[in-house]
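Note that this complex is displayed minus one protein chain, with the remaining chains in position.
Our next item is subunit A:
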Amino acid sequence: MGMNEAKLQEILDQYPAKVQKNRKKHIFIKRSDVESQQIEANTRTIPGIITNRGCAYAGCKGVVLGPIKDMVHIVHGPIGCGYYAWNTRRNKAKSDDPKQNFINYCISTDMQESDIVFGGEKKLAKVIDEVMEIFHPKAITLSATCPVGLIGDDMGAVAKAAEAKHGVQVLSFSCEGYKGVSQSAGHHIANNILMEKVIGTGDQEQAPAKFPINLLGEYNIGGDGWEVERILKEIGYHVVSVMTGDGSYEAIKNAHTAELNLVQCHRSINYIAEMLETKYGTPWLKVNFIGIQGTIESLRNMALYFDDKELTLKTEAVIASELARIEPIFDQYKKICEGKTAFCFVGGSRGHHFQNLFSELGIETLLAGYEFAHRDDYEGREVIPTIKTDADSKNIPHYTAEADEKRFRLKVSPEKLEELKAKIPLGQYKGMRFDMKDGSIIVDDLNHFETEEFIKALKPDIFTSGIKDKYVIQKMGINSKQLHSYDYSGPYAGFNGAVKFAEDISMGFASPTWNFITPPWKNQPLLEGSVTEEGVA
């Protein structure tokens, strides 16, 4: 069973005409015999459609800022926004100084009707005062929710006054939920301000150890970042900062000292990656620590970049020892998974990354997509110059960095850079389409209706998505795995993560619980007997 244009059209035909016209542009069937296949992405979801998307606030505070553990994050708005972004994303953090680890705290101005009518600036200023008095943080973020921009609260002014009063940095993020078309707008807003006001404010001119790197777009969900750091440290890298999983304000301030930036989640952090190159001359490398081969390839690419004999030897040694350790276990799980099929619909990068792991387990990905990605995440970064800006994207401030006069330094010569670019994805990302098989479906902003229809048409064995889909899919008798929260498991990154993922996915297939869906009486008539001419015997 597969999908073709005619079958796809049958599904779309069930939509009202306007919706059909729109959704058609967000879906394509992969063909490698054509050079490009354009998808519409990062555009408005149609009102009334049951989408998985969230808002700019979720992308800014929830995704990028929230994981920074040693800043107090104040949410300016009614209580809900702060409440829902409190401990819900599994961005783990630990600290040597527990009194400066605010990861389990939710601070909200809890705007009331009077604040909406008369303005909430004074209340926000008072909340900052209290936070300083109680927590003594080194820095504070303020995140705006929908009403803030609408009533015209000047958070920037409140932040500036608070900085003067308390002598710590207070960063203001205008990430109102209605900005942009999804979480993606919030990523961009957070990136801009971290770049403009935090990165490079540290005193260090040089990293304290060899091979210093930043790990960008790694949020330490289920401990992913810790597993990646374990491997990197074993090889001999010095991790300057992680943005932002288990992230630290102090570390991010010195991010300019890295010699290379690794980009895991391209969507949420590529802005900072680009700006670090412009400002400090540090290139970025697209890595993917999801999957055994992805991890190996990323490590080898890093070694190529640093071009150090000892580092290269150590890289190979670590790869060999890790493989020897995990492969026998992984192969056991592969036996359970081999031949199965999957749908992989996740946020902005994992929809691509996890296809690696599926493939290594012998699972074919029939459909994949992203909730809030842009065209470049599907088609590759080379399409960026051709992406049209629209009214929604124009509303997001586009901060551009300039070369830092003092600290800009080319990390490798231009010739060497070109040479490397031919071999490794330095400053490049080819997008999801590149890796997918012909005939597979790529869907942007997959919605509930399409979820049901594609499941009925293709009957995958597993569907990886988020919590809002999970039980819909499972009601259909199909195993569903959350790849936002990992179903509270993990890590799934790196070598140990691959094994954990294999174990969890196999558990989903092997669970005897699926066998009880049909009650025994559905398959057996109440009265046993045979029908004769006289009636029931």
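Assorted remarks:
By our rule, contacts are C-beta pairs under 8 Å (C-beta built on N, C-alpha and C of every residue); 3 or more make two chains touch, one makes a residue touch a chain; residues count from 1.
Operating definition for what follows: contacts and distances are computed from a predicted model.
Going by its UniProt record, the hidden chain of the complex is named "Nitrogenase molybdenum-iron protein beta chain" among "Rod shape-determining protein MreD", "TVP38/TMEM64 family membrane protein", "NitT/TauT family transport system permease protein" or "Nitrogenase molybdenum-iron protein beta chain". The chain not shown here is touched by just one of A:E10, A:D129 or A:E205, and that residue is A:D129. Think of the hidden chain as still there; on subunit A it touches residues 14-16, 19, 44-58, 74, 77-84, 86, 88, 98-102, 104-113, 115-116, 123, 126-127, 129-130, 133-135, 145-147, 149-151, 177-183, 391-392, 395, 448-449, 452, 466-468, 470-477, 517-518.
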